[in-house]
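Below you will find the structure I want to go over with you.
Heads up, one of the protein chains got dropped from this complex, but the rest are sitting where they should.
Up next is subunit A:
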Amino acid sequence: MAESSRADNRVLLLKLGVIACVMFAFAWALIPLYRVICEVTGINQLVKADAPAPAVAASDLAVTAAPVRLRFDATVQAGLPWQVRPLVGQMAAPRGEFVRVDYEITNASNREVTGQAVPRYLPAAAGNYVKKLECFCFRQQVFKPGETRRFPVVFVIDRAMPADIGEITLAYSVFDVPGQGAS
């Protein structure tokens, strides 16, 4: 009836609408928020929390002398123009020595693209013990249309790696860097 209470209703409507919009934004904010919370609290460091790297015990020395089986892999997201392959699929490598493996990357599109490779280790715990000296994943790489290039990856497997890791898979995913390269 009174205009004033009609205005009250409208004000409340607006406030509630704002809450709804803020909550919609909050859903998107959760993505960085979770990441920050996990980093700050270290709550998601399952591997580190559960299995701190043990010092090499004398009894392990015989085992650690055994070579580690290495597998190389690469994946490309559907829809991206890359072709990536390691020249050797797998090899055995002793700990504490330089290992070199070559990767061949082709830009299969007819435009210039910039790529960034992201390495991944299986088991994830092995990541701490693979010390890379040379890798195409260290920086972004620009490719001309149809260009193919070979990259060496050089690394050492740390002797401190626990003996129960007998096999490591090194897998790369290659992505487009948005906004880089002509399109």
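Heads up, the rule we're going with is that a contact is a pair of C-beta atoms (placed from the backbone, for glycine too) under 8 Å apart; a residue touches a chain by one contact, two chains touch by 3 or more; residues count from 1.
Going forward, contacts and distances are computed from a predicted model.
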{"item": "From \"ABC transporter permease\", \"NADH-quinone oxidoreductase subunit NuoB\", \"Cytochrome c oxidase subunit 1\" or \"Nitrite/sulfite reductase\", the hidden chain's UniProt protein name", "value": "\"Cytochrome c oxidase subunit 1\""}
{"item": "Touching the absent chain when the full complex is considered, from A:Asp8, A:Glu39, A:Glu97 or A:Glu134", "value": "A:Asp8"}
{"item": "Those residues of subunit A which, in the complete complex, touch the missing chain", "value": "1-3, 5-6, 8-9, 12-13, 16-17, 19-21, 23-28, 30-31, 34, 43-44, 46, 49, 75, 77, 79, 118, 173, 175"}
